[in-house]
Each structure stands twice: as structure tokens, then as C-alpha cells.
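Note sheet for the following structure.
All protein chains but one are shown at their positions in the complex.
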């Protein structure tokens, strides 16, 4: 991940579940750091955000460790982790991160399929970035088990920069089972 | 969106949560309009449907406003909005909707990558439509925050018609946090 990945996680502590379920009016005890993005009324999920600093125009950046830490910090034993990229020229992908050549091959294949210049209409010169984002997608869903991201043995999570370098955001929502 | 997008939303009001949690048998108070698609037993999510009228064979149609209205009407402050396309020649995509040239460039790129005629086996003449759907996907996940779709600044939601024009359906499920 390198030094450019910071984790300004915007987390909300969980309402005591049992108390809420019996309808008592125990204080809900939300903690926040001024950047809480979910309404206090919602009580079961945690919402956070990662900041991702990319270094090249096109870059599959491995953010597995950062997302894993966020999940661990959330304290959810079993559930689902949703990742959402709020950009139109960046996406998210799950693929092999053991050999960095795999990410390089995917970057090259996308460049071959979607050339940077190809008579596009959009005047900003980044139509290829939009098209690659359309192919890769802007969200991912990963299960959580035993308090950890339940990735396959060779799977890693890649933030897909297609119009960098930039500082990007990745929104994260964690739902307990 | 134009006049062709209607919103026969099939919504179900939420069961009073507190009442249900203490196990009381307060009437659940479901409202429906005869097209309710979820079982009455489920009590936390809302399920709806949009009807989308497309106008061309291939068309990325901006449906952001319609989905946003549906989310607003659902009254969920924080949660997740799932979009599902129950077709095999149409998909869903999140990308820039500020400049319509972006959608045009994506349509053109997909046409270049997947030609309409290319020695396909499937006899209906719409194999390209199926293949584009496979690349783009049939579902999307968007967070809800402060009662609104939490799209990125430049993001819009596109219904991706690949074998139109037709009247299509988009299923929507909204889960509160």
C-alpha cells in the first residue's frame, strides 16, 4: 500500500443490540469524529471511508490490508463488507495480489481494449477512464467471517485508478449478519 | 428521463420496529398497491420497481432522478439501495451523467468491443446484447445517507438498454442500516 494510503476511518460504534431489541431507551452511545456519514437512527452497520492516493494515470492499487484493518477495527464477527467508489473514472476489483504481474497484465489488457485516444466525443480526454470504470464496476461485496474479510486464498482488493494520479475516496459499509 | 419513465413504485411501509422487537402483535400495517412483491413477513426492507421505457436499440438511459425519488419516498435515513435488472439484454451502470458525451462514448466503445454481427450461434440476432450485459452486470449497490442516495459528485445511474427499444423493469430493494 505504501505511505500514500491513509485511513481516516469514519466509524460509528454499534448500538447495544440487546438493549435496543427489548425496546429500552438506553443511550445509544454513538461515537463519531465529526465526519460521521450515517444517520444516528441506524443502529446496525458501520460506515467508514478510506483515502487512497494513487501514483499513476492507470494503476491497480492493492488496498487489501487497509480494508482488512478497517473490518477488524469494526469488530463485526460475521457479516458483509460493501465497498463503494464514488468516482466516475475509478473502480474496484478483486483479483490476485500475490504476483504483481497479474495486476500489470490486467492494466495492459484494459489499455488494449480501451485505447486512450479513439475519436471520443467527451472533451476532457478521459473517456477511456470512464469506459474502463464501466467495465470494472464501482462496488464490491465481500463476506466477513470470524471477524475477518473472507477473501479467497489468492484474492486481494484493488482500487482501480483510471485517471490519476489523484487522491481518491473509497466508502465502506459493514453489515453484521 | 423524459416522459417515458414511469414510476409504478411497489412499496411497502415499514413495520414498526420497536413494537415488533418486543414481540407484540401490533398490526403490521403493510400498505401495498396490488403489486407488492415481498412477503409480508419480512419487515425491514422496502421493495419497489421502476418501469423504464427505452427508445433505441442501445441506450444508456439516466434514471438517477427516478431512483433518488424512490429512495426519498422510502424514508430510509441510512442504508443500502440495491438495483436489479431482471433482463438478459439490459444492465445497470454507474458513471458520469453531467456530460451526455460520456454515455455516448461508452455506448460506442461497447459497440466496438462487441459488434452486433460476429458469427454468433444464438439465432435471435442479439448475442451482442447478451455479451454487453455480461460485461456491464445486472445489479448495482449504492449507499443511502441522510435519506438520500450517496452518489459521488459526478455519478449518475444508467439503465443500460442493449436490445431495445422496450419497456423494461428495474427492481429496487432498500435496506435500512
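Letters A and B mark the chains as written, and numbering starts fresh at 1 in each.
The rule is short, and it goes like this: contacts are C-beta pairs under 8 Å (C-beta built on N, C-alpha and C of every residue); 3 or more make two chains touch, one makes a residue touch a chain.
Just so it is clear, the model here is predicted, and its values are computed rather than measured.
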Of B:51, B:64 or B:139, which residue touches the hidden chain?
B:139
If the hidden chain were put back, which residues of subunit B would touch it?
20-23, 37-39, 41-45, 47, 82, 84-88, 113-114, 118, 120-124, 127, 130-131, 133-135, 137-139, 141, 171, 173, 175
Using the document's contact rule, name the residues of subunit A that touch the chain not shown here.
18, 21-22, 77-80, 93-96, 99, 101-102, 104-106, 108-109, 112-113, 135-137, 140-143, 145-147, 150-155, 175-177
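In this text, only the chains that are shown with their structure count from here on.
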Roughly how far is subunit A from subunit B, centre to centre by C-alpha average, rounded to an integer in Å?
21
